[in-house]
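Omission of a single protein chain aside, the complex is shown with its protein chains in their original locations.
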Amino acid sequence: MNSLDAKSRLYGLMSFLVIVIFLAGVYGLLTDVLRLPNAVLFPGWQKIIPAFGLSFKQLLEGLASSMGLLAPAVAASVLTGVAAGVIIGLRPKIEAVLLPFIRAMNPLPSTMLIPYAIAVMPTFWFSSWIIIYIGVLWPVLMNTLHGIAMLEPRWIDNARCLNLTGRHLVFKVVLPGAMPQIFAGINAGLIRSFLLLTVAEMIGSKAGLGYFVQYYADFAKYDRVIVGMIWLSFIVVLIMTLFDLLKKRILYWTKKR
Amino acid sequence: MTDTQRYITVDDVSFGYEANQLTLDSISLIIGRGEFVAVIGPSGCGKSTLLRLLAGLVEPTRGKLTVDGQPICGPGLDRAVVFQDYSLFPWMTCRDNIVLALEQAKLGANKTERRQIALDFLSLVGLAQDGDKLPGQLSGGMRQRTAIARALAINAPILLMDEPFGALDEITRARQQDLLLDLWQGGQGDEKAGKTVFFVTHDVEEAVILGDRVMVMGTRPGRLVRDIQVTLPRPRTRMGSLQHPNFSPLRDLLLNELNLVVDELLLPGSSHGAHI
Partner (left out) sequence: MKKLAAWPILSALVCLLAVQAEAQPLKLGRNQGGTQTLPILAINEKYFQEQGLDVELVMFLGTSDGINALNAGKIDVGLSFGTGSPLTFAAEGAPIVIIAGNLAGGHPIITKPENASKFKSVNDFKGKVVGTPRLYTADVVFRGAVFRAGLKPGADFELIEFRRTIDVLEAVKSGKIDVGIGSSSITAGAIEAGLAIPLWSNDLFAYHPCCRIITTKEVLEKRRPELVKLIRGLLLAEKKFDQDPEAAVKANEEDLKIDENLSRTLTLDPHIQLAVDPNTKGVVTMWDYMKESQYITSDADPKTFIDTSLYKEALDDLKKQQPDDPFWTILEKRFQDWN
């Protein structure tokens, strides 16, 4: 059973690699071989591959810097988003009052927040931090509220029949029950955080995954931009895969139903 | 009537989610201590609502419910509830579900002891080996046995069961009925262990096999139509009851009552239809 699983997983990975190699080949054919006109925007592999070597150290530094920003921001969003979601979600009257505010938070364009972030936060790092924090907070909070609203009514009945209240109710029933939805929110928040990285790293940064791409785009070094984008995609895929593993572990009870 | 005979009282209780549309209308009912009452009726008759009122999950629009002379206000651990499904939290193992209930009921001195009690009750329903499984990994019948084990574990004097076997297949249901009879009858005669059961079902045979009394409910609005004593000897088994000469007449009587109730629904201008 397990070996079959491993086999099909290997097969999936191989298919993925074949597609990647095929796409890379097509791109190489169009740029390196046929030499399409706009060589600045579409550099060939002949330029991209050496650029990767030259950028490697910077990419690693960028990864460290970005993770140093992302991890605390996402962690803070998840903690406060879930906590606020539970506090608000269990009080329908308060939720009704706050919902318009929470909804209004979502479409705020993050680039417009930059001057405010600089003005309000104590340092540039915190200005970058809050851009990501706010961006991730929204999907987490919204999905937590949604998860609580969607809790199976029988679970609540059941909890009431067992006289579960307060802390017990939250940690034994509400949180686990809403967890699938909360994870959907964290998933959306994580994806958003990567998008926001380029915005957040516009503020006085010296390194970072988003900074790297942005910086070389300003200097029209699109070979490095493409290197940066491939590296960023690789990191995103890696992190999302790890996240899926974590999700499977925590939501162990949803798979065999 | 003695206190024992007036253990649970439902006094002129009406319930409606909207003021002018009653789900239950003027229900009055008395259940004695240790009695097994089965409630039967077509869907929409409010039998589950009556159970929720007894559980304290909802409050009546009018009237009063008491247990042992005390009015019911909110759910309590003196009344264990078994729902059709979803009685267990799917993110906890069967044992942990029971341990949580024990914790709430303040039974067992510590975690180890509670785990032991949980295992004891799981063995009682034949699931000694399945304590570490998640509800999602069990069959429907096993889940319901776990729910019953939990209800028994917290040692509540009253069991409220809302179509607990309704979603099970024929054979499994038959086995669960025998198990429930065994467990309940095993406790009777012992003043402390004897449980009062309020059992909602839509299955006529199940009602007769299990109950001391069968209440028939009608719809629109939900009301009590008949209250029939089941004249089958105790202790019972499912097979024994089915083969008893009193069984068929009882079943036919109940089916007839139910038919009348259903007919009223189908025929416009019938007596009850007039004041809806």
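Residue numbering begins at 1 within each chain, and the chains themselves are lettered A and B in the order written.
Going forward, a contact is a pair of C-beta atoms (placed from the backbone, for glycine too) under 8 Å apart; a residue touches a chain by one contact, two chains touch by 3 or more.
Computed from a predicted structure; not experimentally measured.
Of the chains on view, those touched by the hidden chain across the whole complex are A.
Among the residues A:6, A:40 or A:94, only A:40 touches the chain that is left out of the figure. Of the candidate positions A:25, A:153 or A:204, contact with the hidden chain is made by A:204.
Remark: the residues of chain A touching the chain excluded from display are 38-41, 114-116, 118-120, 123-124, 202-206, 214-215, 217-222.
In this text, only the chains that are shown with their structure count from here on.
Spacing of chain A relative to chain B, judged by their CA centroids, is 49 angstrom. For chain B in complex with chain A, the residues that touch the partner chain are 52, 55, 57, 74-77, 79-81, 83, 85-92, 100-101, 104, 134, 136-137.
Looking at the complex, you find that chain A touches chain B at residues 152, 154-155, 157-158, 160-164, 168, 172-173, 176-177, 179, 252-254, 256-257.
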